[in-house]
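As you look at this complex, bear in mind that one protein chain is not there, while each of the others sits in place.
Order of writing sets the chain letters: A, B and C. Residues in each chain are counted from 1.
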Amino acid sequence: MLPAEADVSRWLAAAGASAEVTTSILGVMARIEAARAADVLATLRDGEGRFDMLVDLFAIDTGEGIDLRYHLRALERDEDLYLAAYVDYDGEAPSAWRCYPAVLYAEREAAEMFGMSFVGHPNPKRLLTTDEVQAPLLRKSTPIRTWEETRRD
Amino acid sequence: MSPLLVIVLRTLAGLGLLLLNGVVLIYMLRKVLAHLHLRIGPNRVGPWGVFQTSMDVVKLLTKEDFRPATADKWLFRLAPLLIFVPSFMAYLVIGFSPTWHFANLDTGVLFVFAVLSFVPIGIMMAGWASNSKWSLIGGMRAAGQQIAYEVPLLLSVLGVVMLAGSLDLKVIVESQAGLWLGFLPKWFILPQFLGFWLFAIAALAESNQTPFDMSEAESELVTGFANEYSGMRFGFMFLAEFSNLFVSCAVGTTLFFGGWLLPGLEHNAVALALGPIVFMVKVYLGIFCMMWIRGTLPRIRIDQMLSFAWKALIPLSLAWVVIFAVILKAVRA
Amino acid sequence: MTDDRLRVTSEGPIVAEGRREPLLLPRGLRRVPRGVDELATEHLIVNMGPQHPSTHGVLHILLELDGETVMAAEASLGYLHRGIEKLAESRRHHQVGTLLDRADYVSGIHTELAYAMAVERLMEIEVPEKAQWLRTLMAEINRIASHVLFVGTFGMDTGSMPTFLYTMREREALVDILEAVTGSRMMFNYVRPGGVTGDLPGGIIEKLETFLSTVDTYLDEYDVLLTDNEIFGPRTKGVGVIDRTTAIAFGMTGAPLRATGMDWDVRKVRPYAAYAQLDFDVPLGSQGDCFDRYVVKTAEIRQSLEMIRQLIAGVPEGEYTAKVPRVLRPPAGEVYTAVESPRGELGIHLVSDGSDLPYRMRLRSPAYYNLAVVDEALAGGLIADAVVTLGSLDIVLGEIDR
Partner (left out) sequence: MIWGLGFFRAMGVTMRNMFRPTMTVQYPDEHLVIPERARWALAHKFDESGAPKCTACLICERECPDHIIHMTVSGDAASGKHIDEYRYELGACMMCGLCVAACPFDAIEMSHEYELATPDPDKLIRILLRDVDAASGKRAKEVAPVAAREAGAPGEPGAPSADGRGDGDA
C-alpha cells in the first residue's frame, strides 16, 4: 500500500528535486520546494512512478506560511504519495494543471482561501466566494466567532 | 331568428364548449397523472377537487398580466391570440352528431389542419416577443417540430379521404356506418391501421405532448415559449394547448373510430339522441390515452425528433398513401 | 494527457477543435467575422442556474450556445459555501459530525464515518464489532436512498416523470428506517469517533425485511421504464462520453470512473468498517457515457441490497461504542481516511495539533472533482445533452461548495 521510501527518493532525484522523505501514520510524504512542484509532478506522473491520479490538492496555514499538500495515487499499484511544498503568505506556486487537470478547481480555491496565487493557472478567478470577501478565509489570522468569544456575549 | 343571430349564438356556444372542455381536461389531466404516479391530485377545492380548475381560471383572471419592459409590445400581446384563436376555430368544424355541429363545411378536414397550422406561428411569435433567451429557444423548437410533423399528419389523413371519397367530416362519418362480415364495425381504423398510427404520432407532436413536448420541456426550458407570460395571457396559451389536445382527438375519432356511430344501432331516433354522448366518450378515451403516454414516456431530443419525422414518418406516410391507393383501386375495380 | 486537447482558456482554445475562444467573464457577445459568404451569427451566452430545474442544487453554469449546440460551458460555484472547513476548526471532534451531515446532505452517514475513522486512526481507538456492523448497515441504507434519488432525478432530466415519484416511495421507506435508528431523516449525527450513538431499536430488522421483499419488483419496473425504453436509450447512450484517461486526469472517482471500466471502489480496495466480511462485486461500465453511469448506479443498488441481506443474516453481539474519553484530544499528526460515498471517494484529511479542536480538516469531496470535467463534457452536445450529462454526474452542491 505504501511506496518504499527508497523508490520515492529515487523518482524525486530523477526529477532533480532535493526532497526529504518521511513516513508517518499518513503515509509517505516528500517535502519539496514549491518552485519545482510542477516539474516534480510531471516526472512522477510520466516517469517510472506512474502516479496517474491526483486525489487532492489543498493548503494548510501553519502560522508562518502556507503548506501545500499534493496527494498523488498510482491506481495500478494502489499506492499513495503526498508532496508537501511550503509557500509564504501571498506567495505563489507554479500551476500543475497541464499534467493534472484535476487541480483546476483546487488551485483556484486554495489561492482564494489562503491568499496565494498559482502562476500559469488558465482561469485564476475566485471559485467559492464573491469579491466582497477580502480576507483570505481559511487563514488562522482571519477570525471566526470562536467558542470562547460567545461564552459570555 | 335572423341568420346573423344564429351564427353569433353558435360561436358563443362553441366558445362555451371550449372553456368548459379546457376546465374539465385540465382537471382530468391532473387527476390521471396523479393516480398514474401514486398520488391523489387535487382534492381540496370542492368534492374530489372538482372546482380546482375553475378556481385556477379565476386566479389567472385576477393575476397581474405582466409584460416585460424589453418585450416587443405588439407581438407580445398578439401571440396568445394567434395561439388561442386557431384552436377555437377548429372547434367549429367538429361534428358531435348528425345534427349537432357548429358549421359543417364540405372541406372540413382541410379546414381543421389549415387552421391548426397557425399555432406554430403564434408560438414562435411568443418565443421571440418575450425577449428571453430560453423562450426564444422554446419558440424555435416549436416551429421546427410542428412544421416537420404537419406533413405526415396530412398524408396520414389522405387514406381516409380516399376511402370516404370526400373531405366533409359528416360524409366521412356516415361512410363508416354498417358492419363488415356481420360483426366488424366499418370504422376506417381497420383498413387504415398504419394510417392511424401515423396520425397518432403526428397528432402527439402537433399538440406538443410528451414524448414530443420539446417547446416547453420542463427540465430544460422551464416552460419554453410561455416563460414570460402571466395572468390570462398565459391562461389563453394553456387553454389553447388543451383545446388542441381535444381537437386532435376529436378529429382522430371522426376519421378512424366512426364519430358518433355505434356499430349496433344506426339511423334511428335513439342514435340521434345518443350521438353526442358516444362521440364524447370516444374522444375522452383518446385523450386519456394521450395523458397516459404523457405520464410514462421520457422526452425525445430535438434533433432525434426532426430526423425521425423527415427520415421515417414522411417517407412511410407517402409510401402508405401510394400503396393504399393501389389496393383501393384494385378492390374497387 | 499533455496533448493539446486539454490546453485551457487564456493560452488558446479550451478543448475540442470546435471550440473557439474560451469563456471568460465578463464578456460581450462575440461576432463571427462578417465574411462575404458567412452569415453573421452570434453565440448566445445563457445562464443555466443557479435557479434551474435540472442543476440539482444551486449550480450556475454559463453556456455559450451556437443555436442549440453548447460551444463552451463554465460552472461558477459558491452559492452554497458555508465555510464548513473553517467552522470545523472551532468545533470539538464529536461536534464536527453535525457540520459534515450538511456537506453531502444526501449521504450524511458516509461523511460522518470518514471523519470518525480519521479521529480513530489518530487516537488508535479500536471500534467494537457491533459498531462496525451498525455503521456498515446504516451506510448501505443511506447509499440506496441516495442512488434511488439519483435514478428518480436522472429519469426526470430525460423527461420521464413517473420514475421520480416511484423512487420517492423507496426513499421514504429507507429514510423512515434511518430516522428510527439515528433520530433524524437526513441530519443523522449518528456516527461518532469510537462508535455510534445508539443500537438498533426494536422492529427495524422487520421493517428492512418488508422493504427488501418488495423492492426488487420495483427495481425491475424502473428498468422497464428507463433502461429498456426506446427513447431513454438514444437520449443517454453516447452522450457526455468521458473516457478513462480524462476521468483519471480530472481525479474523478465513483460511478463516473467505474463507468469507464476502471475497477476502483474504496470498499474493495481499502475495506473499512465491516466491508471486508461482505462479498459483493463492483459493477463496471465500458464507454463511460451517461447510460453506463446510470447502469452502474442501478447495479450498485442491487449490490447494496445483497449486502443488507448478508448483514441482517448475522447480527453480532457487543457494545455499540468503544470506551472513549469525554474530551477527545488526538495526538499531533496528519491522517487521511477515505470512504466510498454514493458519489465517489470521500476523504477526510485531518491535521491535528494535539488540542481538542481539529487544526485543519480538508473534505476531499468526490462531486467537486466529478464536476470539474463539466467544461469538457458539455462542449459539443445540445442543451438537452448538457442537462442529461450534468444529471448523470450526480453532483451534490453542499459537498462541492462546502
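Methods note: contacts are C-beta pairs under 8 Å (C-beta built on N, C-alpha and C of every residue); 3 or more make two chains touch, one makes a residue touch a chain.
What you are looking at is a predicted structure, and each value in this text was computed from that prediction instead of being measured.
K.L.:
Pick from C:Asn229, C:Thr253, C:Ser304 or C:Asn370: which residue touches the chain that isn't shown?
P.N.:
For the chain that is not drawn, the touching residue is C:Asn229.
K.L.:
Thinking of the whole complex, not just what is shown, which of C:Val181, C:Leu208 or C:Ala274 touches the missing chain?
P.N.:
C:Val181
K.L.:
Please pick, from B:Leu15, B:Leu38, B:Leu61 or B:Ile147, the residue that touches the omitted chain in the full complex.
P.N.:
B:Leu38
K.L.:
Identify the residue among C:Val324, C:Ile348, C:Leu363 or C:Ala386 that touches the chain left out of the display.
P.N.:
C:Val324
K.L.:
Given the full complex, what residues of chain B touch the hidden partner chain?
P.N.:
Chain B touches the missing chain through residues 34-40, 292-293, 295-297.
K.L.:
If you put the missing chain back, which residues of chain C would it touch?
P.N.:
91-92, 94-95, 98-99, 162, 166, 168-169, 172, 176, 179-184, 187, 189, 192-198, 201, 221, 224-225, 228-230, 320-321, 323-329, 355-356
Everything below uses one rule, namely that only the chains that are shown with their structure count from here on.
K.L.:
Please report how many Å separate the Cα centroid of chain A from that of chain B, as a whole number.
P.N.:
62
K.L.:
Which chain A residues touch at least two other chains?
P.N.:
none
K.L.:
Among the residues of chain C, which are close enough to touch at least two other chains?
P.N.:
none
K.L.:
Looking at the complex, which residues from chain B come into contact with chain C?
P.N.:
Going through chain B, the ones touching chain C are 33, 36-39, 133-134, 137, 141, 210-211, 213, 217-220, 222, 295-304.
K.L.:
With touch defined as at the start, can you tell me which chain C residues reach chain A in the complex?
P.N.:
1-2, 6, 8-11, 22, 24-25, 74, 77-78, 81, 83, 85-87, 89-91, 121-122, 248-251, 262, 264, 269-270, 333-336, 345, 347, 349, 351, 359-360, 362, 364, 368-369, 371-372, 401-402
K.L.:
Which chain A residues qualify as touching chain C in the complex?
P.N.:
Touching chain C from chain A are residues 1, 24-27, 42, 52-56, 58, 60-61, 69, 71, 75, 78, 80, 97-102, 104-106, 122-123, 125-130, 137-138, 142, 144, 146-147.
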